[in-house]
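Pasting in a structure now, in structure tokens, and then I'll have a few things to ask.
For this depiction, one protein chain was excluded, whereas all remaining protein chains were kept in their positions.
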Amino acid sequence: MDPIRVTVWGENRHEQTEEHVAGLYPEGMHETIAAGIREHLGDAAVVRTATLDEPGHGLSEPVLAATDVLTWWGHAAHGEVADEVVDRVHRHVLSGMGLVVLHSGHWSKIFTRLMGTTCTLRWRNEHDRELIWTVDPTHPIAQGVPHPIVVAEDEMYGEHFDVPPPDELVFISSFSGGEVFRSGCTWRRGHGRIFYFKPGDQDYPVYHHRDIRRVIANGVRWARSDRPERVLPELLRYDTGEFFTGRSYQGPTA
Amino acid sequence: MDPIRVTVWGENRHEQTEEHVAGLYPEGMHETIAAGIREHLGDAAVVRTATLDEPGHGLSEPVLAATDVLTWWGHAAHGEVADEVVDRVHRHVLSGMGLVVLHSGHWSKIFTRLMGTTCTLRWRNEHDRELIWTVDPTHPIAQGVPHPIVVAEDEMYGEHFDVPPPDELVFISSFSGGEVFRSGCTWRRGHGRIFYFKPGDQDYPVYHHRDIRRVIANGVRWARSDRPERVLPELLRYDTGEFFTGRSYQGPTA
Amino acid sequence: MDPIRVTVWGENRHEQTEEHVAGLYPEGMHETIAAGIREHLGDAAVVRTATLDEPGHGLSEPVLAATDVLTWWGHAAHGEVADEVVDRVHRHVLSGMGLVVLHSGHWSKIFTRLMGTTCTLRWRNEHDRELIWTVDPTHPIAQGVPHPIVVAEDEMYGEHFDVPPPDELVFISSFSGGEVFRSGCTWRRGHGRIFYFKPGDQDYPVYHHRDIRRVIANGVRWARSDRPERVLPELLRYDTGEFFTGRSYQGPTA
Partner (left out) sequence: MDPIRVTVWGENRHEQTEEHVAGLYPEGMHETIAAGIREHLGDAAVVRTATLDEPGHGLSEPVLAATDVLTWWGHAAHGEVADEVVDRVHRHVLSGMGLVVLHSGHWSKIFTRLMGTTCTLRWRNEHDRELIWTVDPTHPIAQGVPHPIVVAEDEMYGEHFDVPPPDELVFISSFSGGEVFRSGCTWRRGHGRIFYFKPGDQDYPVYHHRDIRRVIANGVRWARSDRPERVLPELLRYDTGEFFTGRSYQGPTA
């Protein structure tokens, strides 16, 4: 099979403005995430990166057309992501591009648009220990990691997480404070597969953690479509502003 | 329990411009749909109607705040529904207002926004017989109707229907041409419950059909929230344009 | 609507043999559970009890036929429950009787038969604090309780819980040790509704807890069937030992 073409998208702002974050991620969080995917997938993946401040946020039509799976980390600047880029990414996901949404990406425009809900949650940035328990031990995303994965420190995310009930619930996290969170969830939307994975606040070295990198790599492999072509679901009418005037369907024998 | 406050929303355009439709629905499709709900729910519901050409499409903030369940039929003029009204309805659904989407409402702005997908399907308007089979005989929405419900003539809707996998699949339809369609589906989004029900093209007298009316009435009853208050999921951040600045959660004992 | 006819089944052995348990539940755990249901449902329910050492375990055909919802607590003596009684309960659940399975009932014959899996889990009986978080705030079973419910002490149950993915996940618990558990789950089987709820080891006074009682009462209300008759799914062939010789189906117009 051809290598998976991965684009790792990073907001890349905290790394510019906060010394502490720059210390943890000298080349940017996106480079560390990309390195983790390369580490686990090797020749099975070709990984590039893109960031908010590149033209078109580095997500032009040709880039997306050549991307099998996009990963997304954003936080402070969700509002700066251009709507036309969100439209483009949305269309590609519904057409079959995989999407892996990380941590604070829960409030990104692309994720909330795909979910249709507020995607709110509870949070507390106070060095909680996070334990990540597998609740679907058969899932490809859960292979090769301990039960639980132990993250010494990360931001707490707690329920209620306002997303549609996931198609598959893979991981549940608990925190020092006793909170719980559905921290690994999958959904199918159109022809695309979506994986949300909770760990990864910018204030902690979470994307250097071996098991977290493994889960993200597993998620990338899982999210790649089995369909050979990138197409929107048929009789496509993506925008809602106009009445569709396509052809009537004349049946299986027509 | 208090009566369910229902608002039946109708586009009400075909009835103005097409003699054939006016003949089937002299007072508008919305009035026939409303009559069917009253017929089955009696004193258990208080039903009003609203239409596209009323100011604010008849869906002001006070109207929605006093609506437990909204039903939606639209077709030719989805694009004329104002975005601010869609925002308002969306917020109310996520806060707990029930939504029953009928037939060509599958391409309404509110439904596609809640689903996050294209909501496309195959169609053919050629007098197919529709058989509506129950696949979840325990579901409250399926009570009191034959298996199958027989609709002598309606528009064909066929798979693939590009929606998220329904939380519950209640009905599957077949058509004269051999096509199938997931014709009764439920989803939960935020605090709201959504029921999509396929029958009801404007060219056929479907909303005079006893069993179809029963299903819609059942759907209205099911869609009413059990929660006493109308509130968005907590730590609400509905728009995606700004960084949330709420309080950190201090845990169950704080 | 008629009152819900509830039968609370209790193994009632620990109460006979362990002074500590008898002290917590002088009249037996089943009587305390029954009292909690009466407290919350009042005239909306008629509650009786049955126990292992009664003839036929108190679950004769007439008793089951007059039971809308059965609750089940067992632990030390699962193996003593007669297979013919399990057959009878199974047939009634598939025919529409609701079933609420409590705590160590996860390993009862009736639950494992309905699930088809081992229903194993991790456990530790060392006075963990249990926090029960709502992950489906719209669910009728989750109404009227705090988020989280705090149980000062109970046995720990941890993932992986080997059950089919629940149709609806209502609650997730965390424990002092950091473990998590899908502690409130629903499944539909045949015409019956099943609710599993984790709290309630015999060594702790959990069934005196106001919120736990509320959840069980909510579960009973939810599990009552909407169908008017108690019947197995059609073309019934319950045992697998014989070839079915029923009539061919001649279609909707025959």
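All chains are identified by letter, namely A, B and C, in their written order; residue positions are counted from 1 within each chain.
Criterion: contacts are C-beta pairs under 8 Å (C-beta built on N, C-alpha and C of every residue); 3 or more make two chains touch, one makes a residue touch a chain.
Since we're looking at a predicted model, the values are computed, not measured.
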Exercise for the section: Using the touch definition up top, pick the residue from A:14, A:191 or A:230 that touches the left-out chain. Expected result: A:191
Fill in the blank from the handout: Hidden partner sits against chain C at residues 75-79, 94, 107-109, 112-118, 120-126, 156, 158, 160, 162, 164-165, 167, 177-179, 187-190, 232-238, 240-244, 248-252
Handout entry: In chain B, positions touching the absent partner
Key = 129, 131, 133-137, 147-148, 158-161, 165, 168-169, 172-174, 178-180, 182
Handout entry: Residue numbers in chain A that touch the chain omitted from display
Key = 96, 131, 136-140, 143, 148, 150, 167-168, 188, 191-193, 225-227, 233, 252-253
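By our rule, only the chains that are shown with their structure count from here on.
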Exercise for the section: Please identify which chain has its centre, taken as the mean of its CA atoms, farthest from the centre of chain B. Expected result: C
Problem - Where chain A and chain B are represented by their mean Cα positions, the distance between them in whole Å - result: 31
Problem - Rounded Å distance between chain A and chain C, as computed from the means of their C-alpha atoms - result: 38
Fill in the blank from the handout: chain C residues touching 2+ other chains are 131, 136-137, 148, 168
